[in-house]
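Removed from the display is one protein chain of the complex; every other protein chain stays in position.
On to chain A.
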Amino acid sequence: TTLPRKGLEEFFDDPKNWGEKTVKSGDAWNIKQLRAKSSQDLHKLWYVLLKEKNMLLTLEQESKRQQKPMPSPERLEKVEKSMKNIDLVVREREIALRLLQTGHEKPVPGEWRNDFLGRTYWYSYKEWPIPWYLNKKYKKRKFYYLPHVNRFIRLRLEKYLRLRNRRQSLKKKKQKLLEKKFPHLAVKSQSQ
């Protein structure tokens, strides 16, 4: 580990690179390479990348202030891509472990619920300090619908079916037009 004297020099690049127009940098970390690393390596790499990102962001802001172009901005994209890949790898491992231990994929439990307009949606549970029967805000929310909403459910269903049929007939019309312009497509579909 380094021994920082106040530590502010880590916000800046190597002094040899000050004033350069371009700085050479390697590729971003691949997901395949990261999947082979242990958790400790990923943890350390995350903080190394974070410090590099801070340095690049200060460089970007300073170049904006000086109204000069930033030397090699692709470094920022590479660092962000690597950090995103690390996050993905950790999440994949977490999901795999959860599937093995519990059989659930999602970290937060939930269920299908109806809202007051008759729509069914996935409601994910939230963490509360008090039980539901003491929670005034939660009790005000309606997870059911009254019988007068049935008419609107039917209207909504009709609208959805109408749109779906329109999309399908448009697709068929487009396909017919393409077959007229390129006759060999029709022959292929017939032979299949």
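We adopt the following convention: a residue touches a chain if its C-beta (ideal position, glycine included) is under 8 Å from a C-beta of that chain, and two chains touch if they have at least 3 such contacts; residues count from 1.
Here is the rule we go by: contacts and distances are computed from a predicted model.
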Protein name (UniProt record) of the chain left out of view, among "Ataxin 7 like 3B", "Large ribosomal subunit protein uL24m", "Chromatin accessibility complex protein 1" or "AP-2 complex subunit alpha": "Large ribosomal subunit protein uL24m"
Contact partner of the left-out chain, one of A:Pro15, A:Gly103, A:Pro131 or A:Pro147: A:Pro131
Which of A:Ser38, A:Thr120 or A:Gln190 contacts the chain that the document leaves out: A:Ser38
For chain A, residues in touch with the removed chain: 14, 24-27, 29, 31, 33, 35-43, 52, 74, 85, 88, 90-95, 97, 100-101, 109, 125-132, 138, 177-178, 181-182, 185
